[in-house]
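Chains shown are a subset, placed as in the full complex.
Think of it as A and B in the order they're written, each chain with its own count starting at 1.
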Amino acid sequence: MDDFQAVLDEVMTAVLPVVGQGRVANYIPALAAVDPSRFGMALATLDGQVFGVGDWRTPFSVQSISKVFALALTLARDGDALWRRVGKEPSGNPFNSLVQLEYEQGVPRNPFINAGALVVTDRLLSLTGDSRGLLREFLREESGNASVDFDPVVAASEAEHGHRNSALAHFMASYGNIENPVPRVLEHYFWQCSLRMSCADLARACGFLARHGQGASGRRLLTRSQAKQVNAVMLTCGTYDAAGEFAYRVGLPCKSGVGGGIIAVIPNRCGLCVWSPGLDAHGNSVAGVEALDRFTTLTGLSVF
Amino acid sequence: MDDFQAVLDEVMTAVLPVVGQGRVANYIPALAAVDPSRFGMALATLDGQVFGVGDWRTPFSVQSISKVFALALTLARDGDALWRRVGKEPSGNPFNSLVQLEYEQGVPRNPFINAGALVVTDRLLSLTGDSRGLLREFLREESGNASVDFDPVVAASEAEHGHRNSALAHFMASYGNIENPVPRVLEHYFWQCSLRMSCADLARACGFLARHGQGASGRRLLTRSQAKQVNAVMLTCGTYDAAGEFAYRVGLPCKSGVGGGIIAVIPNRCGLCVWSPGLDAHGNSVAGVEALDRFTTLTGLSVF
């Protein structure tokens, strides 16, 4: 079971036929230009050893995967107080997002819908005066890759197409749930989305969640309870409106992004990352879901 | 870690101060009459050995916990076809239930909201011509208690206060998603809710989910994949609008009922049941949540 390289090879062989299926995100040009035939997968053990297949070393746009790291950085500083500003419950179908936000007085359902991530960013700005620099430093350290960085073209492009996120932020501000100037919160949020990392980088960077909160260098980043909180929110809310389907097909805490990446955490064992740009109707990587399904079936490593 | 009796004793001692907190369900007289100071907890190992504390042998009204067993019985016969009739995604806040049902054309979000349980019951009736007898037989066999039975007073009382469930069933019928006559579906649904079982009965009865689908007698009830599906739906949707909070406090597949019971599954290890009638604002047992939180903290047995 632990010959991870052999498992990854087998997964890739099985998954190749669906690589290229789905649609590449096209709401910003920078994402639309990605080659849909890419596929990579990486696994990082608790001690930082990394296995990989395919395009596992190619950086891609992490998009919403960054929400996990922003949450961790904020939770480490804010503790349970954060949960008064953002919920930790699944949000139902996306169509309801605004009415739920109204019904719950400007408090978003969880940190992985856009409204929730904006609140997390706002909170991190209030607590530290920054979010961009902190996040980059954190990811460089945890991934062991000092070249991890933002993509200014993507960030600018997000900002140009950012009316819906602006609407969410102003709406929450009308309830007093955004403390910093809306344009500043948005700017930091768009920088987060624009991060470029490879499967190898991300598999390592999420290792602290498999190590119950302990960072790559052994330093404690989150309490054991906080690490459990992040994993729980990933499992119940990490994959848009397909958390239930993920839970039963994959059965691991996961977080996906519209760049085609998905990270997964196997507590006590390893961090995983898979990437392939073709998305299903929920916005999750078609080949990525398939690969994680195969991986858990082959290894029996699932939380259920 | 495995001296389960000692763990249960410790949990009970810790939890006693909150027993009696919360409000007993009062929408039907039979539930309102329950003594709020009751507390019981039981654990059944994979081979059927049972440990317990407090009122662990006292039968109570299982209410929505029955939805797990109805789902298992139906899934065993219908397989993946069932998921075309009912979703497996969390439902967001309850306030949205009807608009979601409308938005999704009469297909409920998951089998653990009332609308979803009505569809499951309807499906079981179509497949077998029954649900009541099957369910009782199943629970007697899995719990090893031949006296498990329905409570006709509770069933009648549910029916009398059943306008909202009638509305849901007729609404789904208008979309063609209820096949049997609405009154018949409701009758069977209310019988399910009225089942009386003890913590010991329920801890044993959910053992097949810890055994990946294998029944008490060794017979296969669900495929491994189906057992995983049920556990996944329990974790993401089993505790009303508190699935996220449960995930991070308890971290186990759970299903609660307004009678004050909660079952929990620890895959590969055991089935659990806790009971105390005082409910929190979400409809979950106050002392029950606390007890499961303690239990997972003491034993480290959580999926995260």
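Definition applied: a contact is a pair of C-beta atoms (placed from the backbone, for glycine too) under 8 Å apart; a residue touches a chain by one contact, two chains touch by 3 or more.
On a predicted model such as this, the values are computed, not experimentally measured, just so you know.
How many copies of the chain make up the whole complex, given that 2 are shown?
4
We adopt the following convention: only the chains that are shown with their structure count from here on.
Please work out the Cα centroid separation of chain A and chain B, and write it as a whole number of Å.
32
Please output the residues of chain B touching chain A within their complex, sorted ascending.
The touching residues are 87-93, 95-96, 99-100, 103-104, 109-110, 225, 227-229, 231-233, 235-237, 241-245, 247-248, 251, 253, 267, 302-304.
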